[in-house]
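The other protein chains are all here in position, but one chain of the complex has been omitted.
And now, chain A:
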């Protein structure tokens, strides 16, 4: 490695939000060496959140969501070519086209992909979709515009719920099947899941919870699905929204602590190798990263959040060009949002890191509220529904480990709506169709066990 960290060769694998923001930050921080960004999609970096909202609603084209640059990172963009391997000794990224790229420092920002329907033959039926890329969104939107009789959405996480919302807004009949007890339960727990279920039903979604989809039917073309309760859904379109898979397979031989839950790294975004020794030339950011967070007992967090991709990429890029004393930790409190059925849902902290929840402002009936989550007497998360202006206030409480439940009048002088906190009812993600989008990859704090799974 060159003595001056501002020189040399940096390679970023992943040309989406985290990859782009890291590239820009490297230049902002004075990196003058060569910069290569590798992306498996043929498109320049684009924004994914509109794909399940504006695009499905037909208000913008799927290919119109290119991300603006903060500055031109003066990078070589190798788009449309997948990274297939990493040689940490020779310091090379191997590419699907047989070429390789040499690096002095590497940033892994390969993110996630949609989890496919497990039966490949059924998944190949015409009319079965996943939604992750702009190409996915373009194809699905085209099919929705053709006026299907019914859409089956498998999975009641944020993506699945947003898809169901868009379909209803377009006047399309929707059935949503979720294996867990309710939509959004994996990320938000039982109370807000009840609100989400109510909203779905009020908007005409045929919501089926506690059921699994046992088979997708069709002869070349999808015609319907069998459910575990013995019922059958006739539909022309099926969207599999069963969460995300981390793109770490290409690192299988790299000797890094990489697996289905992401690439483990320290608070400074430096990847761990498989012995748990921190590397100094391989960094990781965005959905592919798994990092310790002091607010959540140093559990390793895997986040699938837009904001985390940005802030973690900035920290990683800073640390890639900074000597040790100048390095920074990635300590941002997780924040995410979703809009569906006319509701703007925003979350700060980690709602799954909780044992209790209380509605601190507003109410379920008003469909306007702040739910505050606590763990062992301190505030660990808050979720606002159509009350986004309050999020910052609760973020401050989380950052200062304020006591839970928040005192009456902690926020707006009103008494707590629910005087008594109730269990937050965060289920084990194993029993759900949808992922939690904030995964505690150690253990759920109210269950004193650790599940060790061999890497597959």
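Here is the rule we use: a contact is a pair of C-beta atoms (placed from the backbone, for glycine too) under 8 Å apart; a residue touches a chain by one contact, two chains touch by 3 or more; residues count from 1.
Following the convention adopted for this analysis, contacts and distances are computed from a predicted model.
K.L.:
If you look up the hidden chain in UniProt, what protein name do you find among "GDT1 family protein", "Multicomponent Na+:H+ antiporter subunit A", "Putative tricarboxylic transport membrane protein" or "Ferredoxin"?
P.N.:
From the choices "GDT1 family protein", "Multicomponent Na+:H+ antiporter subunit A", "Putative tricarboxylic transport membrane protein" or "Ferredoxin", the unshown chain carries the UniProt name "Ferredoxin".
K.L.:
Which residue among A:212, A:273, A:322 or A:386 touches the omitted chain?
P.N.:
Within the whole complex, the residue contacting the unshown chain is A:386.
K.L.:
Just name the one of A:7, A:47, A:87 or A:249 that touches the chain not displayed here.
P.N.:
Spelled out, the listed residue whose C-beta touches the missing chain is A:47.
K.L.:
Of the residues listed, A:11, A:26, A:75 or A:357, which one is in contact with the missing chain?
P.N.:
A:75
K.L.:
Could you please point out the chain A residues that touch the chain left off the display?
P.N.:
20, 44-45, 47, 49-50, 53-54, 57, 59-61, 64-70, 72, 75-77, 79, 305-307, 310, 335-337, 339, 342-344, 368, 386, 388-389, 391-392
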